[in-house]
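Only one protein chain is missing from this complex, and each of the others stays in its spot.
We just call them A and B in the order they show up, numbering each chain from 1.
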Amino acid sequence: MSELVKNEAAQNMVTLTIDDHTMSVPEGTLVVDAARSIGLDIPVFCYHPKMEPVGMCRMCLVEIGTPMRDRTTSEPILEDDGSPKIQFFPNLMTGCTFRASEGMVVRGYTEKVTAARKEVLEFLLTSHPLDCPTCDKGGECPLQNLTMQFGDGESRFIYDEKMHSAKHVALGDLIFLDRERCIQCARCTRFQDEIVDDQVIGFSNRGRALEIVTFSDPGFDSYWSGNTTDICPVGALTTADFRFGARPWEMNASASICNHCAVGCNLTFNTRREVKSGGEKIIKRVMPRQNEAVNEIWICDKGRFAYHFTASDQRLNQPLIRKDGKLVPSSWELALDLVTSRFKNAGENLVTLAGGRLSNEDLFNLAELSAHLGGDALLYSDMAGGDLVSRLGVGEGTNFSDMGPETAILVVACNLEEEAPLWWLRIKQAAERGAKVIVANPRKTKLDRSAIHNLRYEYGQEAGLVTALLSAISPKQPKSPAFVNKLAKDKEVKAAAKALSEAENTVILFGSEGTSYAASAALAQACANLLIASGHIGRPNNGLIGVWDKGNAQGAWDMGLRPSEDLDAALKTSQAVYISAADPAGDSKQYASALKKADFVVVQELYMTATAELADVVLPAQAFTEREGTYTSGERRVQRFYPAVPSLPDLLPDFGITAEIAGRLGLELEKTAPASVMLQIAEVVPDYAELTYQKLAKVEKQFPLIGREDVYYGGTSYQNSQGLGVQLKPAAQNGDSPVLVITELPEVKLSGEELLAVPVTRLLDLGNTVTPSEVLVTRLAKPHVALHPQDAEKLGVEWGSKVKLILNGSTQTVLVEFDNSMPHGVVLVPRSLGIPIISPTPATIKVL
Amino acid sequence: MTALQDKHEKEIKHILAKYPTDEKRSAVMPLLYIAQRKAGYVTKQDMLEIAELLSISTTEVASIVGFYTLYHDKSGGKYRIQVCNDLPCALRGSGQFLEELCENLGVQVGETSSDGILSVEAVMCLAACDKAPMFQVQSHSDISYHENQTVESALQTIEKWRAEETDK
Partner (left out) sequence: MSKVKGSRILLRHRDIPKLDKLDVYLEDGGFESFKKAVTKMKPDKVTEIVKDSGLRGRGGAGFPTGVKWSFIDANNWPHYVVANADESEPGTFKDREIMEQNPYQFFEGVMLSAYAIQANDAYIYLRGEFWDLAHELDKKIKKLEKSGYLGKKLFGTDYSLNLYTHLGAGAYICGEETALLESMEGKLGQPRLRPPFPPSFGLFGKPTVVNNVETLANVPLIIEKGAKWYRKFGTERSPGTKVFSLSGNVNKPGNYELPLASTFRELIFKHGGGIPDGHAIKAIMAAGASSSLIVANDEALDTPMDYESVQNVGGMLGSASVIVIDETVDISWLVNKTVHFFKHESCGKCTPCREGVFWMSHLTERIDNGSGSREDIVLLQDVANNIQGKCLCALGDFSTQAVVTGIERFPEDFKAKVSPNQAARIKINE
C-alpha cells in the first residue's frame, strides 16, 4: 500500500521539492502521493492510492532529478552557488511509480511536462466517444476534468476513424460497461484482483482492441462490484441502479451509516427532487463516504444497492387498529391511547422486543419505558455476548489498517465476507501486511485464503475449539470434555494458540455460523476467556468483536437490551408485547403461534410484516433515512446518521413514538431531538458518558485525500465532512479487570437417520430491507441448502435439484448446493431466506 | 476430476511437473494447447476446467485466450493456413503469393472454406524470412512450417490434406 504512513516518527523522513514546494515525507512515498498530500496536482488515471502503482496510462509524467554525487567520494556535487547539483532524467518519468528520496526535485509544470500531458490526453481522446452530454460520469469525470485543465481544445484525429465498440455491455446484473469509454487503466480489474480477490473481470485481446470481459457465472460475480464504478476514471462502468438516473451536480449529499451489518460503513446518500415521486426528494444512489478507520472508501453491494425500501410503496403510512378481526386505519391519538392503557394494565408483564437495526436513541427510549413498567426489554437476536464485548471489546483507537505482523486475529464461527464484508476486506489486508489470521470454522470460507491456520471443528463445537486454544496456552484449566482435549492436542490448534498468545495484539471476532443462542453465549465466553488469559484486553487493537446480525446490535446491548433465552415462552406468557423493527412471526411459525397467544401485540414498523399482520395495533415509523440518530458498530464506534429525505407527513421516529407512549404513562422521555436523547444516554450509560452529537460530528484529515476535487485521484467516494464517530472505551480499558468464567459447553444431539440443520448467513438474503431493491433481485440467494457432495450422493440428490426439507415442523421445497469443505451429516440452511431456522435442529431431506 | 484431466491425465501431470507446485498457473498455456486439440478452438467448458485445475478464475483463462493469437475461441478451418505477409516476406513477393493462393482456393483472407477444411490467414513474421514465400499450418494437433513455396507447391500440399479429410 502506498499510504502515507501516519506514524511519521517511526519512518525515515526525506525532503523533496515539487515545483517550489519543499516537503518532508516518509522515504519511499510515491511522488504523486507526496504532491497530493499538500494539494498539488500531478494528474493520474491508472494510479489509485489504494492500489499498487502500475505506471500504464502515462498521465503522470513529470521531470524528476536527484542530487549528483561524486562517483569516488559519493559526496554531493555542488553548483557554483553552493546548492546541490541536480541531475534530471533525460526522459519524463512516471510520478506514480517513482519514490521520493532525499533531495529529489520534481518539476510538474515545465513545458515538456505540460506538453506530455496534452499529448497523453490527446491519445486517450482519439479512442474516446466524447459523449459527455449523455454520460453518467459527466460532472465527476476525471477524464473530462483533466481534459479541461490540461487538454487541447481541438482534435486532430478524424472522428470517423475511431474504433467503435459495444456501448451497453451488461457485465452482470449490477454493472454495465461502455467499451468505447474505457481507457484501459485497469483500475477495475486491479481492484477485483488486488483488493477483493475476486478475479471475475479481466482484459481480453490486446493493443487497441484490449477490452474488459467477464467469464464468471453469473457475470461479474462479486459482492464488491459497485466500487469499480467509483474508481473508474471515465463513464465506462456504471451501475444498473443509477445509470441514466441523474447528473451529479443536481443531487444533494447527506451523510449516513449503513445498518445492514455490524461494520457501520460510512455512506453518502445522493438525493434529488423528482417529478416521478411527485416533486419529493428521493434517494438516487448510495456512495461510500471515507472513514479510514471503518470502511476506508469502499462499501459492499448490499450497502450500495439495498436502499430502495425507503421509497417502497409498501411502506406503512398511518396507525392501524384491529377492529372485528381486521386492521383498520386509526388516528395517532386513538392508537396511542389504546396502547397506553393496555401497557399500563400489563405492567411488569409487558415484553418489549426490539430489532438491532434501531438507533441507540430508539433503543434507549424503549428500554426506559420498559424499565418504568418493570417489564423485560428484549433484543431480537440469536447471538449472545454483547455484554462481554462492552467489557472486553476492542480498545479505543483500534483500526484494522494499523494491524500488521504484531497482531493476531482469530475469526471463529463466522463466514466473514457474508456476515460483515468490510471486516473481511480489512482483515485480508491486515494479513497482507503480515497480521496472523486464524480462521476457525467447520467449512471453508473466503477468509481461509488469508489465514496462516485454518482450524476445523464440528458444528456445535465452536466454544470447545476456543477452549482448546485456551488450554493449549494455559493447561491449568478445569476438566474439559474429551473432544476439547483432543482438539487441544491438534498440531494446527497448538500452533494457532501459540500465534495468538505470543502476538503483541490479538483481536477475536465471533460470528453466528451454526450457533444457537446458548452456543453463542458459550462461544463468546470462551473467546473472552482466551483474551483474558493471554492478556489481550484493554488496549487498542486488542479485544473482542461480535459479528452481529444487525447494524446496531451492539448498541442494543449497550442500551441494556438482552436476547431472551426462551423467546417463545416470554411471548406466550406476556400480557402485552411491544415489538419494534423485528419480524419473529416471519422467521418462525413457532413465534407466530406464540404471538397469537399473546394478549395484546403492538408492532412499530416500516411495512406490513408477518408480525404486523398479527398485531392489535400497528404504529408506522420513519425509516433511518428520514431522520437522525446514532448506531454503535461492532468495533463500538458510535456514529451519526443524518436525514436524507423527508418522511411522509404522518410518521414519527421510533424513539418519538415510544416517548409519546411513555409520556402518557407518566414517564418524560425526549420525543423530538435525538441529540437530547443522546444527552440522557450519556447520563445513564457509563460508556457513553462523554458522548455528544457535536463530538460525533468531528472530522480530521484522512489519507488518501478523497473528495470532489480529487475524483481523478481517489474516485467518487465522498469526503467525510460530517463525522468520523467516536470509538468507546470498553470497561477493560477503564480499569475493569475481568476474570475467566468457565461455562458448560452445550452439545447438540441427533437421532437416527437425521441430518443436523445449522443456520448460516448469506449476505444477499431475502431480508425485509433488501427485497424492495429491484436491481438486486437476481443477485439474491434463492431458498437453498448446502450438503456435502457425498451426503448428497447417499441421498440421491443432484447439484441444483429441488428437494423437500423438513425441519421445525415445516416442509419446504429448496434448491441444493454442494460444499465439499463442510462436515458430513450436516445441512447448511441460510437464515432469512424464508426457511424457518433459528438454532441448529434435526432435519430430513426428501428427494422430489 | 474434469473431462480434460480424465482424457490427458499423464500429459497434464507431466506439464504441471515443470513448474513449482504453488505456481501451477504457469501451465495455463500448455493446457490450452491440449484443450484446443479437440476442435481447433477452446470452448467455454475447457476454460472452466482449466481454471479449476489451476485454481484460477475462468475469466483469467479467457483473458489468455483473447491475448494470444494462436488460441481461438471460435471454430475455423481444420487447417489454418497462415501465410507470413510481414515486411521481409513481402519484399520477396509474399503479397502476390497470398493473393494468388486465395484466388486458387476460392477463400478470402480471414475466411474459412465452405467445406470447413481450411481457412487462410495473413500473419506477422514467423522467423523464416529467408525462405519466403512461406506459410505455417495450424491444425488441430500441431503447427508446421512450409517454406520456399510457390503457389503450385502450396496448392499441392493443401490438396493432399483435402483429399485425406474427404476420405475420412
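We adopt the following convention: contacts are C-beta pairs under 8 Å (C-beta built on N, C-alpha and C of every residue); 3 or more make two chains touch, one makes a residue touch a chain.
Predicted model, so just to flag it, every value in this text is computed and none were measured.
Chemist: Which of A:30, A:105 or A:120 touches the chain that is not shown?
Modeler: A:120
Chemist: From the list B:4, B:64, B:83 or B:120, pick the residue that touches the absent chain.
Modeler: Touches the omitted chain: B:64.
Chemist: One chain is left out of this view; which of A:158, A:275 or A:848 touches it in the full complex?
Modeler: A:158
Chemist: On subunit A, what residues meet the omitted chain?
Modeler: That gives, for subunit A, the contact residues 53-59, 61, 91-92, 97, 116, 119-120, 122-124, 126-127, 130, 154-159, 161, 163, 183-184, 203, 205-210.
Chemist: What subunit B residues would touch the chain not displayed?
Modeler: 18, 20, 23, 25-30, 32-33, 54, 56, 60, 63-64, 67-71, 86-88, 90-92, 124-130, 132, 136, 142-145
The working rule: only the chains that are shown with their structure count from here on.
Chemist: Go ahead and note the Å separation of the Cα centroids belonging to subunit A and subunit B.
Modeler: It comes to 48 Å between the two C-alpha centres.
Chemist: Flag every residue of subunit B that touches subunit A in the complex, lowest number first.
Modeler: Residue list for subunit B touching subunit A: 44, 47, 56-63, 65-67.
Chemist: Can you list the subunit A residues touching subunit B in their complex?
Modeler: Going by the criterion above, the answer is residues 198-206, 213-217.
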